[in-house]
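Certain chains of the assembly are absent from this excerpt, and the rest are unmoved.
Each chain gets a letter, A and B, in the order it is written, and its residues are counted from 1.
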Amino acid sequence: MGAEVMAARCSRLRALSQPRRSLLALTAAGDRAAPSPEVMENEVFLSFTFYSTILIIKMYIVAIITGQVRLRKKAFANPEDALRNGGLQYHREDPDVERCRRAHRNDMENIFPFLFLGAIYSLLGPSPTVARIHFFIFCVGRIVHTIAYLLQLKAPTRSVAYGVAQLPCFSMALQILLATTPYW
Amino acid sequence: MGAEVMAARCSRLRALSQPRRSLLALTAAGDRAAPSPEVMENEVFLSFTFYSTILIIKMYIVAIITGQVRLRKKAFANPEDALRNGGLQYHREDPDVERCRRAHRNDMENIFPFLFLGAIYSLLGPSPTVARIHFFIFCVGRIVHTIAYLLQLKAPTRSVAYGVAQLPCFSMALQILLATTPYW
């Protein structure tokens, strides 16, 4: 029976994902390309992957902005960097640099857990529409959070963005717990 | 031969996990629900997922406590938050807030690597009992670490909790290296 089950499951997967597989197939056209595993045929997982990568790139941009602000304000965390950029007097703190660093740290506190929760949640077989709403709200919330932080928008813009982005995270965490509590 | 192997493997998996699959099946009852991939039939992985999610929720709770301490002690990292909560004089540091932040940072340094190590270790096919002991020790160690940090328990309670929680991490890291060194 196993073989038929696998075959049926396989073709169901194919029916779901075929019209959109062209790009993945292209990507996989390397010399000795490994076959893409089942998870990469799960469209919820692929959607999660898209939003996650956007947010990681957003974090990289915050890091680049931090470096630019350090150069512009001449405020370096390390004496060796200050020496190279004008002298030891620039080995100092700056409120704008600290603001960038707080934004980055808050991203780590919230986006990294999302990378885990979103991946597991995708594998629980949620409705693709509901799942996409989760990912989209988180992604927009975190982008607004960063903009509000860096542009110093009036409170509570930043806190509201943070809170809204936490909602899908709590929802996914609860759904994962519901599904995995029997396995503790 | 491949088909029989797959079939046998499939039924072995089913025998292992059938009595406990009801919740996952329920979760998967969405409109166009994607079928759950193989990894979600791996009970070690599901156990890992449970403990990881508990620890992520624990981190969210530390974030909420930090916010509450900021409001109670009137100590805000951003001038825009201070302005909304009484005035710029509350744009200041506070030792209790810094304590919460150190606890949160230590969590990031240790729980995030666990999310990776535990996932890969689960896929190496460890004994479920031994794997659960790994996850359980880490989870309890990190919860005790947070309690010791926030309640300022006498040293070395916090350090011992940290050290105990690192043991399963080192064990998992070594087992992953043993299994993957041929592929470097």
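Note that contacts are C-beta pairs under 8 Å (C-beta built on N, C-alpha and C of every residue); 3 or more make two chains touch, one makes a residue touch a chain.
Just so we're clear, the structure is a prediction, and the values are computed from it rather than from any experiment.
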Overall number of sequence copies in the complex as this file defines it, 2 displayed: 3
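Following the convention adopted for this analysis, only the chains that are shown with their structure count from here on.
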Subunit B-touching residues of subunit A, taken from the complex the two chains share: 1-3, 5-6, 9, 12-13, 16, 37-39, 42-45, 99, 102, 105, 108-109, 112-113, 116-117, 120, 123-130, 149, 152-156, 158-159, 166, 169-170, 173, 175-184
Complex interface listing, subunit B residues touching subunit A: 3-4, 6-11, 20, 23-24, 27-28, 30-40, 43, 46-47, 49-54, 56-57, 59-60, 63, 77-81, 83-84, 104-105, 108, 112, 115
